[in-house]
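With one protein chain removed, the remaining protein chains of the complex are shown where they sit.
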Amino acid sequence: MTLEVGVLGYRFMGQAHANAMARLPMFFPDAPDVERAVLVGRNEDELADAADRFGFESTATDWADVVDDVDVFYNLGPNHIHAEPSIAALGAGTPVFCEKPLAPTLEDAEAMATAAREAGDDVPAGCAFNYRFVPAIQYAKQLLDEGELGEIRHVRGRYLQDWLVDPEAPWSWRLDEELAGSGVLGDLGAHTVDLLRFLVGDDDIAGGMERVSGHLQTFVDERPVEGSDGETRAVTVDDAYSAQLEFENGAMGTLEASRFATGHKNDHTIEIHGSEGSLRFSLERLNELELHRDGDRGYETVLVTDEDDPYVDHWWPPGHVLGWEHTFVHENYEFLSAVESGSEFAPSFQDGLAAQRVLAAIEKSDARGEWVTIE
Amino acid sequence: MTLEVGVLGYRFMGQAHANAMARLPMFFPDAPDVERAVLVGRNEDELADAADRFGFESTATDWADVVDDVDVFYNLGPNHIHAEPSIAALGAGTPVFCEKPLAPTLEDAEAMATAAREAGDDVPAGCAFNYRFVPAIQYAKQLLDEGELGEIRHVRGRYLQDWLVDPEAPWSWRLDEELAGSGVLGDLGAHTVDLLRFLVGDDDIAGGMERVSGHLQTFVDERPVEGSDGETRAVTVDDAYSAQLEFENGAMGTLEASRFATGHKNDHTIEIHGSEGSLRFSLERLNELELHRDGDRGYETVLVTDEDDPYVDHWWPPGHVLGWEHTFVHENYEFLSAVESGSEFAPSFQDGLAAQRVLAAIEKSDARGEWVTIE
Amino acid sequence: MTLEVGVLGYRFMGQAHANAMARLPMFFPDAPDVERAVLVGRNEDELADAADRFGFESTATDWADVVDDVDVFYNLGPNHIHAEPSIAALGAGTPVFCEKPLAPTLEDAEAMATAAREAGDDVPAGCAFNYRFVPAIQYAKQLLDEGELGEIRHVRGRYLQDWLVDPEAPWSWRLDEELAGSGVLGDLGAHTVDLLRFLVGDDDIAGGMERVSGHLQTFVDERPVEGSDGETRAVTVDDAYSAQLEFENGAMGTLEASRFATGHKNDHTIEIHGSEGSLRFSLERLNELELHRDGDRGYETVLVTDEDDPYVDHWWPPGHVLGWEHTFVHENYEFLSAVESGSEFAPSFQDGLAAQRVLAAIEKSDARGEWVTIE
Partner (left out) sequence: MTLEVGVLGYRFMGQAHANAMARLPMFFPDAPDVERAVLVGRNEDELADAADRFGFESTATDWADVVDDVDVFYNLGPNHIHAEPSIAALGAGTPVFCEKPLAPTLEDAEAMATAAREAGDDVPAGCAFNYRFVPAIQYAKQLLDEGELGEIRHVRGRYLQDWLVDPEAPWSWRLDEELAGSGVLGDLGAHTVDLLRFLVGDDDIAGGMERVSGHLQTFVDERPVEGSDGETRAVTVDDAYSAQLEFENGAMGTLEASRFATGHKNDHTIEIHGSEGSLRFSLERLNELELHRDGDRGYETVLVTDEDDPYVDHWWPPGHVLGWEHTFVHENYEFLSAVESGSEFAPSFQDGLAAQRVLAAIEKSDARGEWVTIE
């Protein structure tokens, strides 16, 4: 059986997923056969070009014609069109893989999660938090599951970029609340919240995130419209956020993200301290995990590229490092395998919703100036 | 003229300052002559031993006999005896150098600052925040003063230790609210707050700290009494804290400290992002400053040991690294020079009080579950 | 026009190049169209499987049937079959891309280079030194070409692995002089020599390598035959080598490689000091280049993933790191483009031969115990 995949969105994420699907046969021979069947978008010229480059059989300009017609639907469009097509697809019994954050608003996210629940367990609805699929992160998860770090006391997550440092950097849809929902909080914070939920959120590790104190800031209020003659538009989302967390077991967390962190391009770091050990991870050195285990005196820099490291046996010999894009191959492998076997996939829409609840609580906390309990 | 110095406290800090004074003549020949005149303490045997090793002329068991009799008074005792002897000394016109945090409570700190103000500008009252005197920190301060980092957006300060990770680690006075005032907040957080005030607190940099959200946690509630037969005592202070800050110019800050950060011994790190550059500092590599300046693509690891780096010409050739204790030599040099010339010294008791206000606001915020404005 | 490619070799390198060709259309749309036409090997079952996974149209067991029949011939077999098929292909006017080292012996390498010369400039004969195509290395080359590092004084190249540390690690063809030619010297040293020739070997940089002192060592003389009952075979190649170099301009070099460097998987590092600056590169962090430029005080860690960095605009946004395999995409792009346009490609067979001459001189120097001039 070949799975026919329909994909909405043909830019950055469209290419990342198309590439991932294209690479499965050579490296994951037990993955289901996939046909990149339909690419969906609005600009027909750009769409045709993209379909050609990304290897799609056909194109469509209306997702409504597609969601029922394919075996799998990928929703890789901007945040404000995550909800409606995803819900329609699930309503038609079509598995959905949706980019993060799940939705621009908590309401949308809830509706999507409901649709996923109603579609049933054999219709996977995945939220594409790709960083769960970094081998070093999977390895960290194994260690945490085995209790290697003991009782968790501190977690820290930071996602730093600097593409808005220049106040003359142009306005974009990502800076508009209507279109993007939020700024760094949804774009970068969603990744951090999901990774921490994944790593320590289980009941026997740190448990759920219980309450949060948030802080949002917009440093530059309006920006020039590209190509215009001096026109500017308002920035209506956050340029940076920070948050403090408390987990069910009492562990403390601090989160941060910014587009104003001069000198940092895509610097997502996770740090965890437990009673028996600690770990550190940085996305810009994604092949490495820094580990402090019981009996160690310092952190050991582990290159997570050995044959028995997660996913690595599919690729190259030890020390032949992987890149950012490999995380998409891994998540596509897992998601499409779940589709084929009609089994559950994580991170699911429920995971997407759970992350959204944390982000919403951070926003609410910022607005109120007080700690907010996460529902 | 030789300055006769009386020192209260003969343990860790007593030795650090005695050593600093002893080293001045060889490395800072223009420092005032100092006589380690009187060492003050309660246990006469230990005191005699310490006086002998630290090079003091005499000992005393009552500070009240000393504060009026010496040219300078160093208060290096535990936090709860910072206020009374310091105030008495200042009342007698004797300059005071007091260890941090200035006092266990905001009230004490205010009384001490008042005493300092009343003693007059020619009677220096210094709070011994030694990390201001790391050459790399002084160099960072120069760069910030010159505007090299542009408009400050983010500051981050973290002080990690791990000596309480083991729940069987014994109880000590540092874990008692009466004796210590607070836990990591006063012990470690005071250093972080002072460093950030020093580096970016000026009006033309980020300005004062305006409001704060705090989070305190005690992970282990009671601990065994050393040498006892199974007896335990309550831990009544914080094991860890985190905080979010907002500065006058809108810059965001996150602070953290812990005694439960497995794998970290004395890891005090500072990070600052401005619109033109960024910097990072870590106490465990105190000879280095990581700098991202305008036009750079990444951080440059600068070894701050060149001849024209702050204080370095007093020591060794480039690349011959300094240690932790040198910060005490530098601060003693500056403080004693101020005493000799009857001029102001910073960090002063006012700086100590300002830091205390931030710490108090963090505690209050934690208790209330809401942001608190710093007075 | 579509280029039909015949590939000899279907293991590690076979997969690396097949993957590279497969990825060209999506990321390098101006690359020539390529058909993975014939896969050549001896074991028919394995060959059929590999052809299926790697996307080849057909298979063949005799390279002689293939070299004349395809538009391009890739020689990715073990070293001892580099010469004959490559020479045959070139004799037939078929461009050849051959894995490194060019040949197991200097004689073979010379014959191959001669064949390449006779085939003419419009028949590219490339030696697949893929590390030239790391973006950070290309960026380093730009800086060196622009004279940013000034007069070169020191170069250092080291390639460390540890897969033979265990004396019970099994014997393999790589440990046999007949089959492999040499040990680490050809396998790893060839990469280092080529990279240094590429980076500083031009006349206006450090110039050619003039003389060399070599040292080869075999630590474990015999090893168990896998699957045998206690049988062992002799190790007849070097486990490690070191060398000292002198360049035409007087610059000094030190080289090293080992399969006994405990804790290092694939650690290829290059360091260069010039009168105006220095640089460092490590393959295990291949997205980074450490740079010390005129006026700097230390090394700046540059993440070479910006849009205007070499090849990066073909891939992902800044900070989205590439992996080891991307070097193969880049070299296939360049080589196939040269084939299409009938123009020269570097590294050529002449470059392969030049590297071989250095390796041969290192061996000769080791045998004689004296410095040897490189011809």
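To keep things simple, chains are lettered A, B and C as they appear, and every chain counts its residues starting from 1.
As a convention for this text, contacts are C-beta pairs under 8 Å (C-beta built on N, C-alpha and C of every residue); 3 or more make two chains touch, one makes a residue touch a chain.
Just so you know, these numbers come straight off a predicted model, no measurement behind them.
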item: Touching residue (missing chain; options C:Gly9, C:Gly77 or C:Gly274); value: C:Gly274
item: Selected residue (touches chain absent from view) among B:Thr2, B:Asn43, B:Thr232 or B:Asn266; value: B:Asn266
item: Sole contact to the chain not displayed, among C:Met26, C:Val165 or C:Leu179; value: C:Val165
item: Chain not shown: contacting residue from C:Ser242, C:Asn266 or C:Asn287; value: C:Ser242
item: Identified contact with the non-displayed chain, of C:Phe27, C:Phe198 or C:Phe260; value: C:Phe260
item: Residues from chain A at the interface with the omitted partner, ascending; value: 288, 296-303, 306
item: Residues belonging to chain B that touch the chain removed from view; value: 12, 15-16, 18-19, 22-23, 25-27, 29, 53-55, 161, 163, 264-267, 283-287, 303, 305-306, 315-326
item: Chain C residues that touch the omitted chain in the full complex; value: 149-150, 153-154, 156, 160, 165, 167, 213, 215, 217, 219, 240, 242-244, 246, 250, 252, 254, 256, 258, 260-264, 273-278, 292, 296, 298-299, 368-371
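As a working rule, only the chains that are shown with their structure count from here on.
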item: Chain nearest the overall Cα centroid; value: A
item: Inter-centroid spacing, chain B versus chain A (mean Cα positions, whole Å); value: 41
item: Where chain B and chain C are represented by their mean Cα positions, the distance between them in whole Å; value: 55
item: For chain C, residues contacting two or more additional chains; value: 303, 306
